[in-house]
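Missing here: one protein chain of the complex. Every other protein chain is in place.
Naming follows writing order (A, B and C), and every chain is counted from residue 1.
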Amino acid sequence: MDAQTIIAKRIAQELREGMLVNLGIGIPTLVANYLPAGVHVYFQSENGLIGTGPVPEPGMQLRLLTDAGGRPVTALPGACTFDSAVSFGLIRGGHVDVTVLGGLQVDQQGRLANWMIPGKMVPGMGGAMDLVTGAKRVVVAMQHTAKGKAKIVRQCSLPLTSVRQVDLVVTDLAVIAFPGGRATLLETAPGVSVADVLAGTEAELVVPDQVPTMAI
Amino acid sequence: MDAQTIIAKRIAQELREGMLVNLGIGIPTLVANYLPAGVHVYFQSENGLIGTGPVPEPGMQLRLLTDAGGRPVTALPGACTFDSAVSFGLIRGGHVDVTVLGGLQVDQQGRLANWMIPGKMVPGMGGAMDLVTGAKRVVVAMQHTAKGKAKIVRQCSLPLTSVRQVDLVVTDLAVIAFPGGRATLLETAPGVSVADVLAGTEAELVVPDQVPTMAI
Amino acid sequence: MKAVSVEEAVAIIPAGASLMIGGFMAVGTPERLIDELVRQGKDGLTVIANDTALPGAGIGKLVSAGLVHKVIASHIGLNPETQQKMLAGELEVELVPQGTLIERIRAAGYGLGGVLTPTGVGTIVEEGKRKLEVDGKEYLLETALHADFALVNSFLADYYGNLHYTLTARNFNPVIAMAGRQVIAEADNIVPTGVISPDQVHTPAPVVDYLLMNG
Partner (left out) sequence: MKAVSVEEAVAIIPAGASLMIGGFMAVGTPERLIDELVRQGKDGLTVIANDTALPGAGIGKLVSAGLVHKVIASHIGLNPETQQKMLAGELEVELVPQGTLIERIRAAGYGLGGVLTPTGVGTIVEEGKRKLEVDGKEYLLETALHADFALVNSFLADYYGNLHYTLTARNFNPVIAMAGRQVIAEADNIVPTGVISPDQVHTPAPVVDYLLMNG
């Protein structure tokens, strides 16, 4: 299983019947492919849609119906559309049950940086700051390391997205949460040892006696 | 012509093609009956309607379509409906061109009191405070005096609706505006002398050399 | 979303709860929920709504039944019972300008701490409130107004709980549906999913917790 599939499959297990879910661009988008059988969740696109469906069949694209990246999507039966003020009311107001976002860095208290690299990449925060601040649950989907460098760090060197602590970080190596404000190893990926995780992590990581393997 | 008709007819002359107009309950409602021929204006009901039409034909009432007093109305072709946040966005945001409201007192700088008599009548301000604060133009429709007492006074003894100066006061005796913050007599009603107006007014009233008669 | 009977829905509401209730002079008010609140005698309620309607209609029934401890509204002038009880000290009433009331409710539902409004500056409404200047103009800080429950009435609901209101029965309903910690919807008509087109949904299904079943 490749890194992205591990991450997406594991995060899909966090979704429950009836939840309103916002998936960011990149790995988070893949989560939709691994929903547990029979579970119905609502996917929100922050450009103004709940009930986002898969990519349309060839020839069925509509320019007036896209995801937040501008790519054509479909709308499932029971979908609804709204303006951007409502869309961010849903996000900021705590109506989104889970948001899954990519990450550049997460610090050992669980604070996320994912929107800019000063001097290099300044795309703008888009909806990320509102999502991390407002969603009921924030799940970060990212590779454990980038070019060999740890992304789960003592302190973020990049500008924070929000001071709100995220709830879960899922990587190709591990699942990490932040009970009591301390990064804690919850699970390892299949074939990955605790030592492997520690080697790829800069943050101080609490390691319980028992660390189960992801059931994916 | 009775007092109410004088007031309503004169105020109707203030309305221009395409204006968005909010009429309060009572005398202001009558203004709609005297629109100049060929002039189309939009009437807003603050409960969420633009394009309010007259009372429905017998048997055609719908419980889901009323004015702000809960009385059945009709909706004209081109009408639109919206929630209360939008309704007051239109009002507070300056999109309403003219609001016509009743008055209890107006002071000599043009400030209105029309929403409560402490200890006696405490109905609540409803939309009045937003209307007076936000509408582009505020016109007060009222009898010049109540039980022989002047309603255009030096200082309001009743709680103000807003500190914003109203634009025009139209009574059964006179039309008064507030250029430079001073109550000024603009017109008298047919058969009413300047002396009659002064006798019924407590506020200091600027009286120009020429005071025309209302052209109603 | 869970489909429940009106008895079940009202059983969830404890005495003393704060309720936002949709409607404007009882137009767009969930009357079945109101009647059941009266039947189950849920008292000590705080009611947040535009008005208290008339005796015998909508929120007026709760007032008549003596179930209301406090009302936060913009207008009570058409219900003499509300005024009598207020003057007799039996009912606490907080009067809020209508545009401010709906923004305070919206702020709660939209995760905002409050809004700055010019309405009420220089009047008795400003008492006890923070005043702030923005670009040389004075505003009152009006803070978010939360409630335990929002009780809404829609013209249509689909099987998921998407709601569509019609004409002037929309009023406070879609705004309170975002603000109540739990949302109970009473629909005039329940229709199959897909009958309400996406552009016609005013309240998205995921914010609705309970939908009253027919009958």
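Everything below uses one rule, namely that a contact is a pair of C-beta atoms (placed from the backbone, for glycine too) under 8 Å apart; a residue touches a chain by one contact, two chains touch by 3 or more.
Owing to the predicted nature of the structure, the values given are computational and were not obtained by experimental measurement.
Asks: Given that one chain is not shown, what are the shown chains it touches?
Replies: By the stated touch criterion, the chain not on view contacts A, B, C.
Asks: Write down which of C:T117, C:N153 or C:N173 is the residue touching the left-out chain.
Replies: Missing-chain contact among the listed residues: C:T117.
Asks: For the chain that's not shown, point to the residue among B:G89, B:P123 or B:G200 touching it.
Replies: The single option touching the absent chain is B:G89.
Asks: Touch as defined at the start, partner being the missing chain; which of B:A3, B:L35 or B:A79 qualifies?
Replies: Within the whole complex, the residue contacting the unshown chain is B:A79.
Asks: Would you indicate which residue among A:G24, A:G78, A:G103 or A:G127 is in contact with the undisplayed chain?
Replies: Within the whole complex, the residue contacting the unshown chain is A:G127.
Asks: On chain B, what residues meet the omitted chain?
Replies: 18-20, 42, 49-51, 75, 77-82, 85, 88-95, 97, 133-134
Asks: Please give every residue of chain C in contact with the chain that is not shown.
Replies: 103, 107, 110-118, 130, 132, 134-135, 137, 139, 141, 143-144, 164-167, 170, 198-200
Asks: Under the stated touch rule, tell me which residues of chain A contact the chain that is not displayed.
Replies: 45-49, 62-66, 68-70, 75, 81-85, 88, 91-92, 121-130, 133-134, 159-163
Here, only the chains that are shown with their structure count from here on.
Asks: Among the remaining chains, which ones contact both chain A and chain C?
Replies: In this structure, no chain contacts chain C and also chain A.
Asks: State the chain with the largest centre-to-centre distance from chain C, centres being mean CA positions.
Replies: Ranked by distance of C-alpha centres from chain C, the top chain is A.
Asks: Return the chain label for which the distance between chain Cα mean and whole-protein Cα mean is smallest.
Replies: That would be C.
Asks: So how far apart, in whole Å, are chain A and chain C when each is placed at the average of its C-alpha atoms?
Replies: Measuring from centre to centre gives 34 Å for this pair.
Asks: Can you check how far apart chain B and chain C are, centre to centre, with Cα atoms defining each centre and the answer in Å?
Replies: Measuring from centre to centre gives 29 Å for this pair.
Asks: Using the touch rule from the top of the page, what residues of chain B touch 2 or more other chains?
Replies: none
Asks: Out of chain C, which residues touch more than one other chain, so two or more?
Replies: 106
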